[in-house]
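What you see is the complex with one protein chain gone and the rest in place.
What follows is chain A.
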Amino acid sequence: MHGRPRKALKQEDEAALSAKAEKLRSLQALFLANHHNSIYSKEALDVSAKLLEVNPECYTAWNYRKLAVQHLLSNSDSDPHVIFQDELKLVEIALRKNFKSYGAWHHRKWVLSKGHSSIGHEMRLLNGFQKADPRNFHAWNYRRFVAELMKRSDEDELKYTEEVIGANFSNYSAWHNRSVLLSNLLKKKAEGYFPKENFLEEEFEHVHNAIFTDPDDQSGWFYHLWLIDQTVKTDAPLLVSSWPSHGSRITLIGDNNLRGCGLSLLNGTLLGTGTLPIILDFNQAVEGINSSTVAIESELLKEELIWKPLSMNNSNTAKVWVVYLNLGNMELLPSKAYSVQIKVGHSKGIAFSNGNHYSDPSQISFKVLVQTASAEPAEGQGGKRTTWKDTNFHKIDHFQESDAILSADNNPHIPTTSNWCSEEIAEEITKFRDLLSEYDCKIGKLTLARLLTALDLLSSHHDGRKSNTEEVLQLYTDLMKLDPTHSLYYKDKHSLISLKRITSTRDSLLPYCYHYKDATETITGYVCLRLQSLSLSRMGSIENLLWVQMLDLSHNELQSIEGLEGMQLLSCLNLSHNKIRSFTALVPLKLVKSLKVLNISNNELGSHLIDTTRYLCPSPVSHTEEFAWERFEILAGSVSATNFWEAFLIFGSLELTELNITGNAVADENFRSFLVKVLPTLKWLDDEELS
């Protein structure tokens, strides 16, 4: 029982309790008999009242009271005021017995909704209750209900939260209600609250008092983060990256007659598809990308294109959208540069799920060139196998234009923010530095890290200011030690910042880029991004990695590859020696149709009973994908679907030629033979060539 000590009762207490139980039992029996026989006499009502006074949780008794009220009101000589007053009194008694009784609070609302009560009395009652328990969320909910009923202004309620916080800042409920009220006022564009800079400065001031008084008290933490977010975030969707990027030249390589069907990217692995993906990456999930909101002009365009959201749950919103330019049946000239122009957002329709529209029309132009292949591409033929040995990778001194490398510095779209934002954030940084100089606390460090990250985002590297990445990384490292309970939270943040640093410029990327070339290969290998052994626990900065075709993420601590679906050119992926726990964690790969080679050896597949990505993967349990029974049975025979459904859902739609799954608990013979059936395109499984 909540908060009741565990101890053996004394004998006399036991006897008393047993007598009480007997009394309550007969009261309940009596009540139920009245209820079932629809008896609403004064005596019967008294029974229900007595019962609710002892046990306000008995919901059936509240229902009975409502039936009784309706019955009594139907008598012509009844006085509604008296009837309702009795109910309100009973609720009051019940609430004094149990503050948290859902049934009692709802009964009061029900009575009020009949139009009978003095609002003034409700407010007095609430003030009493809220003084006794300032965090009671039932009372706060009821307060919002009453305030709306009496049309009390948001400003007045805001004043109330000020009073409450003034009396004791440690009241999360009050801070929460402030965020609700301010959001309302902002939405209504109320005077003094719109635009938001009108109130944000004052709010920052307000919440500092709370945080600086006792930095270990969480009451102001989340409110402060909300304020940072309100300061930094753009209201409208923003295009953060694209592939091909603006101003780039993409070289395709084709067979001798340059018929499009054999086209692939130069130095690339996108073999034989004859399609060129165009990828748009926004700052948040958007909807409404289609041929009218995004216009493509090019002589390479022969048919209307259908944009596809890269969404895990088949929804029509996504952060990354892709379209495939089909060059399959085209005669292309080797000496010609074909230009492609993409106009994003010239007609209205692109929006966040909150309804805010894209308001910054932009244009991306790039050129496509074709070349004849000097030799037949060897990959995927003749049993040649991708190996991830160090000797196959050769350091790159400098990039060539045809490498089509993207980084944050060729990001075409920099958010335009007012000076006010950066100044506000800079001021906050000063304040938190002051706090930390006096008291070493985790919220101080964490907030400082967030503020510095926000400042970097606002000022971008183009204005020549030094980025704060190093300091942020150090702060997260400190936090892992300072607060070991949540160390993996900080580690994930650390990984995201590390990746941001690596991908920020072409120069910063260069040390991680290699040419892949195995001993027997004659043609120049393609660029592989090697992010191995960086103790990454999380992937990020995908917007700067849209160009990647070969990626080595081995020897990290990844348990998720969230976001990887944006890499629509990815052909070879090494995830060996990570912490992937389940097949459902590989779901982003389902959307990477170009993937041919996958190494997931030495992970934790099959070692865990609890699947933490079960609901992030489309499947019948989340009603996002029907189970293809027929296909499953053809492939799997008598194998039970309850064992292999995850692997079937993931691999069933991939066209891998090489897969390495050794070093996982799941990789037994039985499972391997299942994989061979699910992946008919497979040529290599583990170290074995399939015949």
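The rule is short, and it goes like this: a residue touches a chain if its C-beta (ideal position, glycine included) is under 8 Å from a C-beta of that chain, and two chains touch if they have at least 3 such contacts; residues count from 1.
The rule is short, and it goes like this: contacts and distances are computed from a predicted model.
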item	value
Undepicted complex member, UniProt protein name, chosen from "Geranylgeranyl transferase type-2 subunit beta", "Acyl carrier protein", "Ras-related protein Rab-14" or "Replication factor C subunit 3"	"Geranylgeranyl transferase type-2 subunit beta"
Given A:E57, A:E201 or A:D686, the one touching the chain that is not displayed	A:E57
Touch criterion as defined above, residue of A:R135, A:K395 or A:R631 at the omitted chain	A:R135
Among A:L112, A:I165, A:I279 or A:M312, residue touching the chain not depicted	A:M312
Those residues of chain A which, in the complete complex, touch the missing chain	1-7, 17-18, 20-21, 24-25, 28, 32, 35-36, 55, 57-60, 62-63, 66, 102, 106, 109-110, 135, 137, 140-141, 144, 170, 172-173, 176-177, 179-180, 183, 217-219, 221-223, 225-226, 285, 311-315, 317, 353, 484-486, 488-489, 492, 559-560, 562, 585, 608-610, 612-616, 618-624, 627, 629, 640-642, 645
